[in-house]
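One protein chain omitted, others in place.
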Amino acid sequence: MNSEWTLGAITRRLAEAPFQRFLEIEARSVDKELGQVEFMLPFRTGYARAEGDDQVHGGVVAAFVDIAGDYALAVKLGYFVPTIDLRVDFLRPAHGTLTAMARTVRVGRNVGFVDVDILNASRLLVATGRGLYTTRRG
Amino acid sequence: MNSEWTLGAITRRLAEAPFQRFLEIEARSVDKELGQVEFMLPFRTGYARAEGDDQVHGGVVAAFVDIAGDYALAVKLGYFVPTIDLRVDFLRPAHGTLTAMARTVRVGRNVGFVDVDILNASRLLVATGRGLYTTRRG
Amino acid sequence: MNSEWTLGAITRRLAEAPFQRFLEIEARSVDKELGQVEFMLPFRTGYARAEGDDQVHGGVVAAFVDIAGDYALAVKLGYFVPTIDLRVDFLRPAHGTLTAMARTVRVGRNVGFVDVDILNASRLLVATGRGLYTTRRG
Partner (left out) sequence: MNSEWTLGAITRRLAEAPFQRFLEIEARSVDKELGQVEFMLPFRTGYARAEGDDQVHGGVVAAFVDIAGDYALAVKLGYFVPTIDLRVDFLRPAHGTLTAMARTVRVGRNVGFVDVDILNASRLLVATGRGLYTTRRG
């Protein structure tokens, strides 16, 4: 097993990548065999839709979906790949700290498909997304 | 004409809304009649895909699409509305400062549709998105 | 319980609606409480991507996703609603008779979200889609 794709390695990588560090995303679990990750996004005032509120802006949620999806596929493939297309559906207002459950659905020769559920602290589904990523290396 | 939806008012609003301020988005033009806005996202190191590079992370691009689309519809409607669904296609690596051209395509009784093109400093199309937003008030 | 939303009633409705009849879609199960349906699309030569092959054209798959999603939400709501937006991801070539498993994910005040998995006769996932539908009546 590649040591680069353990929970500790993913945690270090999130801390080094500029935008992931900017968002302060934390890794909670990583499953290399299934191509799954669980990430956490602690609430920060800068993510709010409105001053003094803890509803997270949809743009933050979309970025979180993209990142979690990308890592889920990367742990499966063993390398990072660019996003082709991202879709996010907003089911309910997303308040407070959020969790992303990202699950690789299919790794094709050219394209990988990942489903990402976004849950609030009560484990209620607040948004759901799908990312398509190139699977060819380089 | 409602003074709240001028370029100056949109600029103030972007400066006050927590996540828009976090991203430091700037308004360039606003067309209330057509439901269009042109926004700029100056490059910051925190947006980079990798340390020392100026390629903007897809998650930033997705957030930029959502925000520009939301404002395009808001200037048309006269009030802000929540996003139902967001889709972004990534056509080319997005380097440096980006511009969003958001254009309301259709305002239905329940749903509004907005197209958003993301251009780089050379005015090359690097990503394109569509946002669906609730149009009913409250 | 409304007798209009039983398996028998859905079967009759599929036989009466022009496009559903055109496609010869069959209902296999209906769950009114959960907002779920299982539909079958027996292979016909007119659905083929190429003469003499049994690979179903993506356009047929997309139509099947839309219809199954619409019925899943209709059995839950008790009335039929128009599609706002449809997305289909094609994971593998879709050969022969197909099954749609449609499941209502969320019924909001304005919008309902439905996930649809398309399986082949070996129960392998060949495509997956999501439909957004208006939930307001009339």
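The letters A, B and C name the chains in turn, as written, and every chain counts its residues from 1.
Following the convention adopted for this analysis, contacts are C-beta pairs under 8 Å (C-beta built on N, C-alpha and C of every residue); 3 or more make two chains touch, one makes a residue touch a chain.
The shown structure was predicted, so the numbers you read here are calculated from the model rather than taken from an experiment.
Student: In the intact complex, which of the presented chains make contact with the chain not displayed?
Tutor: Within the full complex, the chain not displayed touches A, B, C.
Student: Touch as defined at the start, partner being the missing chain; which of A:A27, A:L41, A:A68 or A:V111 qualifies?
Tutor: Checking each option in A:A27, A:L41, A:A68 or A:V111, the one touching the absent chain turns out to be A:V111.
Student: Please identify which residue in B:A50, B:L91 or B:A121 touches the non-displayed chain.
Tutor: B:L91
Student: Considering the complete complex, identify which of A:I84, A:A102 or A:V126 is in touch with the unshown chain.
Tutor: Missing-chain contact among the listed residues: A:I84.
Student: For chain B, which residues touch the unseen chain?
Tutor: Touch with the absent chain occurs at residues 87, 89, 91-92, 105-106, 108, 113, 125, 128, 130, 132.
Student: Residue-wise, where is chain A in contact with the chain that is not depicted?
Tutor: Where chain A meets the chain not shown: residues 84-85, 87, 110-111, 132, 134, 136.
Student: If the missing chain were put back, which residues of chain C would it touch?
Tutor: For chain C, the residues touching the absent chain are 16-19, 21-23, 45-51, 57-60, 62-67, 70, 82-90, 93.
We take it that only the chains that are shown with their structure count from here on.
Student: Farthest chain from chain C, going by the mean of C-alpha atoms per chain?
Tutor: The chain lying farthest from chain C is B.
Student: With centres defined from CA atoms, tell me which chain sits nearest the overall protein centre.
Tutor: Closest to the centre of all protein C-alpha atoms: chain A.
Student: Can you give the whole-Å distance between the Cα centres of chain B and chain C?
Tutor: 34
Student: Suppose each chain is reduced to the average of its Cα coordinates; what separation in Å results between chain A and chain C?
Tutor: The computed centroid separation for chain A versus chain C comes out at 29 Å.
Student: Multi-chain contacts only, two chains or more: what residues does chain C have there?
Tutor: Residues 87, 132 of chain C each touch two or more of the other chains.
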